[in-house]
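With one protein chain withheld, the remaining protein chains of the complex are depicted in position.
Per-chain numbering from 1; labels A and B assigned in written order.
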Amino acid sequence: MALLIESVVKVIVVFGIFMGCVAYMTLLERKVLGRVQVRFGPNRVGPFGLWQPIADGIKAFFKEDLIPANADKPIFILAPMITVASALCLIAVIPFGDKITLFGHTIYLRITDLDVGILYLFAFASIGEYGVVLGGWASGNKYGVIGAMRAAAQMISYELALSLSVIGVIMISGSLSLSVIVEKQAHMWNVVYQPFAFIFYMVCALAEINRTPFDMPEAEAELACGYNIEYSSMKFALFFMGEYAHLVVVCAVATTLFLGGWQGPFLPGVLWFLIKTFVLVFFCIWERGTFPRLRYDQIMHFGWKILLPLTLANVVVTAIVMAL
Amino acid sequence: MLKAYLPVLILVLVAAGFAAFAVVASYLLGQHKPTRVKMAPYECGIASPGYGRTRIPLRYYTVAMLFLLFDLEVVFLYPWAVTFKKLGLFGLVEMMVFIGILLVGYIYVWKKGALEWD
Partner (left out) sequence: MAVLIAKWVIFVITSLLAIVSSLLMITRRNTIHSALFMILAFVASAILYLLLGCQFMAMIQIIVYAGAVMMLILFVIMMIDLSKEEKLKMKVTRTKIAGVIVSVLFMLALILVMGLNSVKGKLGALSSIGDAKTIGTLLFTKYLLPFEVASILLLAAMVGAVMLSKKKAFGGEDQ
């Protein structure tokens, strides 16, 4: 019973904070992108545009909810729900702090610790891919279908390199549990042993969440928006939230696997975790403002012919160095 | 062990509940004034020619097939990576044989042009 109460409280608190982060990610991105492009970004709603995400959220609820005539209605409604729910579920295995003692209870600052934590992340991420594919397909729009297919092919291609890039970390830690991986980094971060794996991971992660320079699926200049072209109102907002939630999680996982998670001197663990994750998130926004979009065949070539062999080579080299 | 999955169950329920709530609430709160033009597929204002669900090229199928095969290879790598420290040099040789055989397949796929996109 105590476990149930603890779990419910933890889930609700973390879920609330996570949703807040996701909402303010949109503001952060618009602000930073604005600065990159020498403009202000949102600054009308509240001081520094701080109420903008809330205003956007309320607006999304009251917008007209259109479902195109030749859409596959049940799947059209289900697709954004799959995307957002699976992205939000990813947060479960990420440890964001050391244990604390509250009213004589030892509470671990993570929702749960699974022995197969990394596989849990990949499992939910692969379910989330269906949201994009089905959303584009169900719209009954040519651009939607093309965007969905591009997204699907790109995500599965980079998922391979992504899962290969974390193998090195698993080998060093000897565990699939994210908590154990963080504990093993008490003296030295994994990025020191696996610098290339970290770079590969970040590149694949950007492709996995369809971000510039890999934002082919929603290339607005040629596909008018891609898979979410027919979506409006809250359903569009759900796709949007799913994307940002996934971005935050990807950066949090990079922090956990490569940058020592919540470990760090002087400051409390949670703060270290937030700082590291924020730096990576900021990097993702920054590079969006910097890089142009790649062509689709370039993306597929890069994934299959360059990243896949390189990540595999990384695994082999790690194995040889560790065995000798 | 199953105790660790209790929070996951709760989180899945909360996340799914949130998604369902958002969709239902926007359906109830938003206005509904559908017209024929509004319901047509969006194509920047031009009438949409042809059938909406275009058939996709076959090379997507090739990519999915190759993804499935390489994904299976990665699946074998997880238990290997976890036990690698214990297996030592023996594990290294085992996996080199495994990866070597698959590398032959990879080179074959490349040479046959299944990875080309133009």
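By definition in this document, contacts are C-beta pairs under 8 Å (C-beta built on N, C-alpha and C of every residue); 3 or more make two chains touch, one makes a residue touch a chain.
The model shown is predicted, which means the values in this text are computed figures rather than measured ones.
Enquirer: With respect to the chain omitted from the figure, which of A:Leu114, A:Ile181, A:Ile209 or A:Ile285 is a touching residue?
Expert: Of these options, the touching residue for the absent chain is A:Leu114.
Enquirer: Given the contact definition stated above, which residue among A:Leu176, A:Val191, A:Leu238 or A:Ala319 touches the chain not shown here?
Expert: Selected residue, touching the omitted chain: A:Leu176.
Enquirer: For the chain left off this view, which of B:Ala25, B:Ala40 or B:Val109 is in contact with it?
Expert: B:Val109
Enquirer: What chain B residues would touch the chain not displayed?
Expert: 1-2, 5, 53, 55-62, 64-69, 71-73, 75-76, 78-80, 82-83, 86-87, 90-91, 94, 97-98, 101-102, 104-106, 108-109, 112-114
Enquirer: When the complex is taken as a whole, what residues of chain A touch the one chain not shown?
Expert: 1, 72, 74-75, 78, 114-116, 119-120, 122-123, 126-127, 129-130, 133-134, 137-138, 145, 149, 152, 156, 176
As a convention for this text, only the chains that are shown with their structure count from here on.
Enquirer: When the centre of a chain is set as the mean of its C-alpha atoms, what distance in Å lies between chain A and chain B?
Expert: Chain centroid spacing, chain A to chain B, equals 14 Å.
Enquirer: Mind pulling up the chain B residues that touch chain A in the complex?
Expert: Spelled out, the residues of chain B in touch with chain A are 1, 3-8, 10-12, 14-16, 18-20, 22-23, 25-27, 29-34, 36, 38-44, 48, 50, 52-54, 56, 60, 63-64, 66-67, 70-71, 74, 77-78, 81-85, 88-89, 91-92, 95-96, 99, 103, 106, 110, 115, 117-118.
Enquirer: Under the touch definition given earlier, write down the residues of chain A that touch chain B in their complex.
Expert: Within the complex, chain A contacts chain B at residues 3-4, 7-8, 10-12, 15, 19, 60-70, 77, 80-81, 84-86, 88-89, 91-92, 111-115, 118-120, 137, 139-143, 145-146, 149, 152-153, 156-157, 159-160, 163-164, 167-168, 170-171, 174-176, 224, 229-230, 233-235, 237-238, 296-297, 300-301, 304-305, 308-309, 312, 315-316, 319-320, 322-324.
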